[in-house]
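The complex appears here minus one protein chain, its other protein chains still in place.
Let's look at subunit A:
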Amino acid sequence: MTGARGPLKGRAARLGRLMPARSGPAARTPFVLLVVVLLGGGLISLLMLNSALNQGSFRLRELKDRTTALTDEEQALQRDVDAYAAPDALERRARELGMVPGGSPAFLGPGGTVLGDPEPAPSPEPTPTPTPPPTDAAPDATPSGAPKATGTATPDSGTTPTTPGPGTTPTPPATAPTTSGR
């Protein structure tokens, strides 16, 4: 350093010797500041990154929970639909509405021709009045009512329409456990 500037003389030399003593601490302050800023900034950005990631993971967790809940709901609803659509359940409800299985099929041709031997379906249970009782009585009627009545009521869908009310009403309970027990 001294060599580059050339020798200083007299007071200047003495002053010049003072210079580095003053410049030393003065130059250190910005450096310290820089380091503090860098460290602090790094710390804060790390903190922010971390919290951003955490926020993401919270959101992920939230969405996962939501997916699970919706899947559960979907599966539960599907279960209900299946229970309603099961042939056993359909048959039971159709009978409650007073429907009976049709006999031999007959077809109506495009020209009005009738294929097959159409015959009126065996008439269902007389009136809709006995319809409500089976739904109420279904659970408790199952053990006692069903086996007793099956002997007379179940031989065929074509059972004579004279069969009294209780004849077909115990039939639904007989099938009920297969759907409800599922």
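Keep in mind that, in the parts below, contacts are C-beta pairs under 8 Å (C-beta built on N, C-alpha and C of every residue); 3 or more make two chains touch, one makes a residue touch a chain; residues count from 1.
The rule is simple: contacts and distances are computed from a predicted model.
Colleague: So which of "Peptide/nickel transport system permease protein", "Response regulator", "Cell division protein" or "Na+/H+ antiporter subunit D" is the UniProt name of the chain that got left out?
Modeller: The UniProt record for the chain left out of view names it "Cell division protein".
Colleague: On subunit A, where is the contact patch with the chain that was removed from view?
Modeller: 53, 56-57, 68, 71-72, 75-76, 79, 82-83, 85-88, 102-107, 109, 115-119, 150, 154-157, 178-179, 181-182
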